[in-house]
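Removed: one protein chain of the complex. Kept in place: all other protein chains.
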Amino acid sequence: MLPAYAELHCISNFTFLRGASHAEELVKQASKLGYAALAITDECSVAAVVRAYVAAKATGLKLIIGSEFRLKDGLRLVLLAENLNGYSNLCELITRARRRAPKGEYFLERTDMIDVSDCLALWLPTVSHDSGPQLEHELEQAHWIAHTFAGRAWLAVELHRGPDDTHRLAQLSATGIAAGLPLVAAGDVHMQVRKRQPLQDVLTSIRIGSTVANAGSALYPNGERHLRALGRLAHIYPPALLIETLHVAERCQFSLDEIKYEYPEELVPESETPASHLRKLTYEGAKARYPEGVPEKVGKLIEHELEIITELHYEAFFLTIEDIVRYARDQKILCQGRGSAANSAVCYCLKITEVNPYLVQTLFGRFISKERKEPPDIDVDFEHQRREEVMQYIFNRYGRDRAAIAATVISYQPKSAVRDIGKALGFSLDQVDKLASSLAWWDGNNVKDRLVEAGFDPENPAVCKMLALVAEIIGFPRHLSQHVGGFVIDNRKLSRLVPIENASMQNRTVIQWDKDDLDALGLLKVDVLALGMLSCIRRTLEHINTYRSSHWTMENIPREDPVVYNMLCRADSVGVFQVESRAQMSMLPRLKPRRYYDLVIQVAIVRPGPIMGGMVHPYLRRRAGLEAVSYPSTAIKEVLERTLGVTIFQEQVMRIAIVAAGFTAGEADQLRRAMAAWKRKGGLEPFRQRLIDGMTSRNYTEEYAEQIYQMTQGFGDYGFPESHAASFALLVYISSWLKCHEPAAFCAGLLNSQPLGFYSPSQLVQDVKRHGVEVRPADVTVSDWHTTLERGANGEPAVRLGLHMIKGLQEACALRIMQARQTEAFTNSEDFFHRTQLDKRALNCLSEANALATLAGHRRMALWQTLGRTPDDVPLAVNERMENQPELLPPTEGEDIVADYRRLGLTLGRHPLALLRNKLTTMRISSAADVNSAAHQQPIYAAGIVTCRQRPGTASGVVFVTMEDETGTINVVVWSSLVTRQRRELLGSRLLGVHGIVECKDGVVHLVAGRLFDHSHLLGSLNTQSRDFH
Amino acid sequence: MARTDTQQALEKVLRHPAIWRAEQVIHSTPGISTTFPALDQILPEHGWPTNALTELLVKVAGAGELLLLMPALRAICSEGRGIALLAPPYLPQARAWEAAGIPLERMLVVDAEGVDLLWAAEQILRSGECGAVLVWGQAAGRALNHRALQRLQLAASTGNAACFLYRSAGASDKPSPAPLRIRLAAHAGALQLHVVKCRGAAPAKPIPLQLFPTHWSEPGTPPVADVLLHLPVRPQSSIA
Partner (left out) sequence: MLWIALYLPQLPLQLAQRASEITLPCVIAVGSAMRPLVFCANPAARECGIKLHMPVAAARALTSELVVLQRDDAAEAQAIHNLGCWAYQFTPGIVLQTGEGLLLDVGSTLQLHGGIKNLLARIHQGLKDIGYHAEPGVAPTPLAAWLLAKARHAGLRTRMCKELSLVPERLSALPLWLLGWSDDVLNTLQILGVRCIGQCLKLPRDGFIRRFGAERLLHLDRMIGTAPDPRPCFTPPDNFASRTEFGFDVVDALMLLFPLKRFLQELEGFLRGRGAGVQEWHLLLDHANHGRSRITMRVVTPERSAERFLALARERLTQITLLGPVLALGIAANQLLTFTESNRSFIPDPRTHAIGWGHLVDKLSTRLGSDKVYRLRALDDHRPEHAWKQSIAVTTKTPHASPLRTPRPLWLLKTPRTLLITDDNPLCQGRLRMLTGPERIESGWWDGKLARRDYYVARNNNGETFWIYREHQRNHAWYLHGIFG
């Protein structure tokens, strides 16, 4: 008969570079082998326990939570949580150990162990020699453990087919008897099956920075550190030691089920309950939102929503976010909520969102429902340059021990996997580099094909081994990083809920769990995200309101303005939020947005999900009335009506699974998770049958069911939720309105919020100039640090470039200039030097950028003057004034352009290609204007400065190139066959010549390349840069 | 002052192994302790002779015949002299020698047979570079005659080196110029030493030496594993 056994010492791959199995794999295997229980005891970490907990729930295995430690003096032990208090103590201990060491390390001494109550201790004797002093040392440790953890300590006997296990066991038993420690069997498990040994060896090698072949005794001598079959254990351990594991397991009664979230309490005044307080705030907000009275429809909605919120006890969550948003508003930090619960009437009243439920069909009911036991999802975007203030507010309000940022698990990606494994297997750095860099450019997991491309023989045994190991290691966690903005806030000390450790950023701490873990436990998190466009909008509004003394806010900008939609239909959207990319721009004239909801669709449809799912063309045809819209059932009609029967949003897929295939809300949610992960892990198959069976039994055709499944697959990683699209669409509208009605202010806003969006400052400036706005150069006599507006010749505002555009210039220098200027205008360059006392570096930047032109003449004269300055030249030295002046010729137009590009990244003079135009004409090269007005299918030869190269994952190897000349931009399509043939021209050209055919459809013009030419030499030393996206 | 200098210089010269000193005859130089008191006691030099041939007559391989010399070899190496293994019957397992305390850079291995082997042994002994030379005589075959043994004995004393010659047990009844001859045998997990010849009286009783870990059980006792099956998990005190 097989013995019963509980594994009490097992690490997962969250013990980085030691554990060689995912927690889920360990749990599954332990359950398969019939273990009575499994303890996950990662080294000074509980990062894997939530995953293990989810897996254990599915398999019914008893999970014990613990952690392994090595104290400063070398003593090793495992602590296991007996109950909730023990678990909390463990978390606090880990927090203490991690917080006092650099990221990734920990530090503990014996004294730290003294007050860890409600935890069991397994002492791990270190393998020793037979020699006297070693034994004595061991005995001392044993006594200390027995004393410190009296009545709850064991000596863990871990036998791994070592040199002399029998003798070792005898030794340990003697030690145990001498110290009064009972013995228990344990496995020091590092992997779920023996087959993982190669990977474990590789991890060890990576850890010690060696190759496997040189790692020698750093590797384990054998693969015994896996979950061994019970029959094997019976051969290795005396029965009593195995039975003892059950006694230990029996004492560990803690489960993560017991973890309950406690909302912060301080947000509710003493006289109120959370529900009454939320209701009060909501109605106060409603009054402000609807001064003429709350419309009936909205009133009903509010009541409905409050009812659900109260029923699910989510009041505190809404109050927490309201509090954060209120702080931001007080600080004039622009923000906008999004996510499943954000687009609600309540959130509108609480000013969490600007999406007006009165104008838009509200989506709340679909996103928060009683059936789904999931915390509501609200992400709040803040201006990117000011988000830090919000985060600091949260830390200050709740204290660092109650608020922390969730972790993001950084895991092995193909590139890092190849790099690390290649090195460990002893491939030359050169080879590894070659392979890893070939993976960088192409995205995706298809390592094997890349190997062949990089000149490796995939049949070669060494390469095979590497491939197998790479496949295994991809997805293994490497370290914990900081989540972009996911906060966990608790009413108690957070470190009793989950350990907190140091992040790489100073004064930042993260918890050991990531977003998914928090979801799985139903813990509440608040996402505080950064969005550059919000900064841009705030700045633009400020510019306008100063210039025009108007009072525009995001709230009162006129909605549904047809002029704005007209502009978008023309794809005139450079700088607009979300819809400015090449792909979005080519969609705008086809989709022709005329109302807010069209923008919601526009935002979501140009995404890999709908594109791969084949949703785009059906939707466009139906919208254009070329195809009839029909629904297989009324239930589906309800789900898909607003998108003309086409599935565009993630929520729609889930909803179909519920209404048409009988999924429960919970199952639909599992489907959503599986959809997000199937590309990496697979696992959609089980849902396929479930979906098809469910649908056919509800009288849908199998064909339709299959179609729905295919679509689900297509959504994969990239399905975009409607709840997010709705919030984004509002920002699309607002930024469009600003661009349409206040192009100068909008351009200034964009320039002041860089880096942002798809276009470089140079392109933004060109665009705004094309819209008839005057742009004035940076000039020390008038420019501020930021780009500002000035009164233009025709009364319309002109853009004055700020000194921030000058590369290398510090903000402090600009401030000094502005200060000096305030008292009195500068009279000449001497005066400027004297009063600003800028250092040479700053002066050079200014003169090279031609910002001293007003005071010192052309940039060469200015530079000669500034170069002669020494910092402490307060009164001008006599000899300097006597200095002979050199004869410096004024720069040519071409030289000016080159200098402008070098210091400013753009020029306000003519476009560089304007200077080359004559030459280009003799080369028979057409301009962008020619291309964009050419007939469909017309062959043409054009050239331009490459501003952007894109290789979207959805377009099977096609590269999209954007080129620019003085007349506009040209959109070039390079098919993959040409990409391979002319890589060099494609990747290396700054000035690219394209022989191709014009393709003209729905007002969108593309030049399909037939042949490429590198004309970069014509540019000379002009320093242009392309933004490349993969 | 001058006197002391001369004296020191003289001593330096005299310490050279090639210098033969009359006092050697009277007081033989102390040997290197075998570290086994029972053995040191009966050897006239209170240890292995350091400038002479010692014959080790082995019945079987694997009785601890090398372990017997390890403490002495360790001591020689720690003094900065080398050791040489000539015609070893198997490959010396490098890590085991290292673990036994022999720095591998002080250990020279020579594969040779017949007269070459004896020639090599003589060269090494005479050079004085090695403190101990272990020779496995089987490889020398017929060349290992009385004359050859005499030469080895002479070379050992010239080079001030200990020469250990492993020979088969059958050679014990042949005469040999070696001042010390010991027959080795295994018995009950221990190495049995029969001193066949040594200066002074050879003891009649064999000396048993325990060279292997004590817990390597002896025939007759049950395997430890079986005993441990009944091992209590909890110490008596905590059962109550």
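Letters A and B name the chains as they come in the text, with residue numbers starting at 1 for each one.
By our rule, a contact is a pair of C-beta atoms (placed from the backbone, for glycine too) under 8 Å apart; a residue touches a chain by one contact, two chains touch by 3 or more.
These numbers come from a predicted model, not from an experiment.
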Inset, instruction - Report, in label order, the displayed chains that the undisplayed chain touches. - result: A, B
Inset, instruction - Based on the whole complex, identify which of B:89, B:175 or B:200 touches the chain you can't see. - result: B:89
Legend entry - Candidates A:201, A:354 or A:669 - the one touching the absent chain: A:201
Inset, instruction - Kindly note down the residues of subunit B that lie in touch with the hidden chain. - result: 59-67, 82, 88-100, 104-105, 107-112, 116, 119-120, 123-124, 127, 129, 185-189, 212-213, 216-217, 219, 223
Inset, instruction - Go through subunit A and note every residue touching the omitted chain. - result: 127, 129, 160-167, 194, 197-198, 201, 212-217, 219, 221-224, 425-426, 429-430, 433-434, 437-438, 440-441, 453-455, 461, 465, 844, 848, 859-860, 863-864, 867-868, 879-880, 883-889, 891, 895, 899, 983-984, 987-988
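Criterion: only the chains that are shown with their structure count from here on.
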Legend entry - Separation of mean Cα positions, subunit B and subunit A [Å, integer]: 71
